[in-house]
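Only a single protein chain was left out; the remaining protein chains are all shown in position.
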Amino acid sequence: MRKAAIIGATGYGGAELVRILHQHPHVSIHSVHASTLHGEPLVKSFPHMQELINHRLEAVNVEKISQEADIIFTATPSGVARDLVPGFLKNGTKVIDLSGDFRITNQEIYEQWYGIKAADQALLNQAVYGLTEWIDMDVTETNFISNPGCFPTAVLLGLAPLVKQQKIDGGSIIIDAKTGVSGSGKGLSQVTHFSGTNDNFKIYKVNQHQHTPEIEQGLKKWHPHVGPVTFSTHLAPMTRGIMATMYMTATEKTATEDLIELYQSVYENDPFIRIHSNGSFPTTKDVSGSNFCDIGVTYDERTNRIMVISVIDNLIKGASGQAVQNMNKMLGIDEKTGIDFMPVFP
Amino acid sequence: MRKAAIIGATGYGGAELVRILHQHPHVSIHSVHASTLHGEPLVKSFPHMQELINHRLEAVNVEKISQEADIIFTATPSGVARDLVPGFLKNGTKVIDLSGDFRITNQEIYEQWYGIKAADQALLNQAVYGLTEWIDMDVTETNFISNPGCFPTAVLLGLAPLVKQQKIDGGSIIIDAKTGVSGSGKGLSQVTHFSGTNDNFKIYKVNQHQHTPEIEQGLKKWHPHVGPVTFSTHLAPMTRGIMATMYMTATEKTATEDLIELYQSVYENDPFIRIHSNGSFPTTKDVSGSNFCDIGVTYDERTNRIMVISVIDNLIKGASGQAVQNMNKMLGIDEKTGIDFMPVFP
Amino acid sequence: MRKAAIIGATGYGGAELVRILHQHPHVSIHSVHASTLHGEPLVKSFPHMQELINHRLEAVNVEKISQEADIIFTATPSGVARDLVPGFLKNGTKVIDLSGDFRITNQEIYEQWYGIKAADQALLNQAVYGLTEWIDMDVTETNFISNPGCFPTAVLLGLAPLVKQQKIDGGSIIIDAKTGVSGSGKGLSQVTHFSGTNDNFKIYKVNQHQHTPEIEQGLKKWHPHVGPVTFSTHLAPMTRGIMATMYMTATEKTATEDLIELYQSVYENDPFIRIHSNGSFPTTKDVSGSNFCDIGVTYDERTNRIMVISVIDNLIKGASGQAVQNMNKMLGIDEKTGIDFMPVFP
Partner (left out) sequence: MRKAAIIGATGYGGAELVRILHQHPHVSIHSVHASTLHGEPLVKSFPHMQELINHRLEAVNVEKISQEADIIFTATPSGVARDLVPGFLKNGTKVIDLSGDFRITNQEIYEQWYGIKAADQALLNQAVYGLTEWIDMDVTETNFISNPGCFPTAVLLGLAPLVKQQKIDGGSIIIDAKTGVSGSGKGLSQVTHFSGTNDNFKIYKVNQHQHTPEIEQGLKKWHPHVGPVTFSTHLAPMTRGIMATMYMTATEKTATEDLIELYQSVYENDPFIRIHSNGSFPTTKDVSGSNFCDIGVTYDERTNRIMVISVIDNLIKGASGQAVQNMNKMLGIDEKTGIDFMPVFP
């Protein structure tokens, strides 16, 4: 068994890592860390783990963790991993960062959208962007993966075939994204207050969401003439799930059946991507509690537009599930290991 | 007191008419009608009306109703009002139809999108499209108003200033709409089943929603070079509320402040339209339980796109509230009468 | 028009007072007060009030308020009204307190359950307990009403006929209450965090809820041999509404029909109490958005137990609606004035 340390175990991303790794056949949880509550059992924060997880929260001791753990997950607020990761890497330990600190390679763009200081350029260059299905290297050879954001995961998996094949006008991309409230984390705010959120639908961070440059960076890697994109985010009164509804102008007349074939062929070896048949579209519950990304695509002759609907569970494929998928690949084991569970419905 | 008859009183639209008219100072409920349950008290279908409404459901007797009532509301499934309204009008009674039967003036387009036979062309020509804020005639002189659909109400009120002023490229309009489940009515279906809908986000009728031609017809009246539009509809796990998020390319560089001023000036005499200030956007709960349409608008320099966010309560401004607003105007009384209640929050 | 001042206008109780009084024909809102945000428009806290309420939040100046206002509502956290009310009363202004500060007449019991210092005994004796339907004096002659808690309102209205008529064993009362999350107020806590609350059902303050002594005090006034009661409170994943399911042993064999007749007769002149017929029971939505209390009652021969199901909207009949009902009676006007609106369904 390899040993994993989880930094930021009291957040939702950390809790899902604990849940997934608890059932992983080849990796065990070595230690859990947070910035507060040291010495307290993790189950006090998460009663659903009672009798299953006995770990107590520890402070972050970089030397100790890097020596004891085989792999470290950082599921921390913006700016924390930026300062911790160099120490872990120096000791040769594998790191997967679930925060946004290493996703944007360009420091200036990072600082403009995140409003805080970027990580060192050398480190940014070293980080492998972990959109698992589209990593173009042998990740057993890297020690450092930057796990994608939840929205960029849904968006990039949904757009890859069209952008790479230049099926769409690169300037025409409009992404209308909806997320469940767990995407806003466990922290307290009026945004996550039940009475103001239940039975309510909201738009937030209009034209200012920090996942915008991550999406554009990913798309431009596949085709330089893409963007800028319009990316807007809405809060739906539900706990989990992201749906990205995406609108693009087709470069030439096409047919839904052809697009579906393209998607099926592109993703035929990817066990976590499921393509819907003509006229069928995924709902967020179709993937809830699982690592799947379900995609529907359609072409509208009236408007010459292509629509792509991509759904994920924001805490799994959009965070901890994809992180474990990346871990599996880094460790050279089957990418499905420990995350091949079926969605929970209803 | 004028006397109102409500046809289709067992649906949600009919129930909201009952609720609103019950508190209306100048119009009383004369009779309630449905296709079944004749003789049964309406409160048996709607226990929230207990001790307030004593009416029993009656069959539809066209002659009797037109003679006894001053105004008739038809809140019926597609195809029903088409056959009933001629009889009412022949008798000179005022009619407001809440179904879609008379919204599309072009019979061919209606039949293509609705899949059933259209109403007579003469009747279609006679029907005044009741988007209250934009009716360009004295409606005390008409006997027949076709009440707009819920989505077209939110969309058209949100787009009118931009389209009329040609601020946007008419071919660039993309409308991503979200509705609460009450929009699907009181009928039983897997779409409205709680366990499959709660905590779930769905897209439906992709590129096929029958409100699409209604939106295009409305926009083209204001500017002929608009359309086709992309209009997509999502089901959010909440009871009431519509949010339309709308994306358009600006015809020339502009500024958010200028757009807000335009909206404020266009709607300054309309008591039910509220414009948000720069950087603020409405949520569906801001208007829930009320006849308001709240609108936010913003310009994004990066993409040269304008976004408009328009929210309504689908059962009030999107149906029965607007119908009563239209009734008020037809009767020559203040349009706010009986519908000037504050939204219910939280 | 009489003039009302609202202390604690940024909470849910205060906001509902604003909403109700805004539409009241005989009382206008004079000023709104809070402990913070002075000078800020109230609509900044509550966007649903936009264009309807122009008041800015003011600090609490006891002298100024008592001189300018005809009636003062205190919707403040525990312990605040205790210190403010004496000043208001000294100036002869009418006061309705929506906090719990004056509900428990016995100082010792108050301090035991609330954990803070009780109000002066003289003031406690002066306060009229405002369970409107059961106030046994002419309230035009009092200046000071202590508005009941949300749970005690549902419970006491539901139990009054049985207790007063000694139909039940006074030691057998078990109350299983469920409330929507708005009952926990607008403050931020893990209890009201959406992701931990949505799709979740919780029990809280087990055997420790501060409404327990208020319920017992109310019941004992009607019959001294009642209590102690078991009273437990649950949080349901919904915004508004209280259901109290109450279980009691019948003192002698009875019949559901007889119980229903008793309830109908007891409440026949109370416009806000609605009794369900045999075999029918209210849901919380039946009263949502209204000042009604709906009650169902049944007798089970197998167990010789009577069950009473009582539902209210916790923010209206359980707080601000009942406060306005009390205000109406204090001012000598029809108790229904301004609060006779129909529940909002669905």
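The letters A, B and C name the chains in turn, as written, and every chain counts its residues from 1.
In this section, a contact is a pair of C-beta atoms (placed from the backbone, for glycine too) under 8 Å apart; a residue touches a chain by one contact, two chains touch by 3 or more.
Bear in mind that the values here come from a model prediction, so they are computed numbers and not experimental data.
Shown chains touched by the hidden chain across the complete assembly: A, B, C. Shown as candidates are B:Asp199, B:Asp286, B:Asp313 or B:Glu335; the residue that touches the absent chain is B:Asp199.
When you scan C:His33, C:Lys167, C:His211 or C:Lys285 for touch with the missing chain, the hit is C:Lys285. Chain A meets the missing chain through residues 12, 15, 19, 22-23, 46-52, 182, 198-199, 239-240, 274, 280, 282-283, 285-290, 294, 340-346.
Residue positions on chain B in contact with the hidden chain: 12, 180-182, 184, 186, 188-190, 192-199, 237-239, in rising order. Touch with the hidden chain on the side of chain C covers residues 174, 176, 178, 180, 195-196, 198-203, 206-207, 228-230, 232, 234, 236-241, 243, 245, 247, 281, 283-285, 288, 296, 298, 300, 302-303, 305, 307, 309, 311, 346.
One rule holds in what follows: only the chains that are shown with their structure count from here on.
The greatest centre-to-centre gap from chain C, using C-alpha centroids, is found for A. Centre to centre, using the average C-alpha position, chain B and chain C are separated by 36 Å. Centroid to centroid, with C-alpha atoms defining each point, chain A and chain B lie 39 Å apart.
Residue positions of chain A touching 2 or more other chains, listed in rising order: 180, 195-196, 198-199, 237-239.
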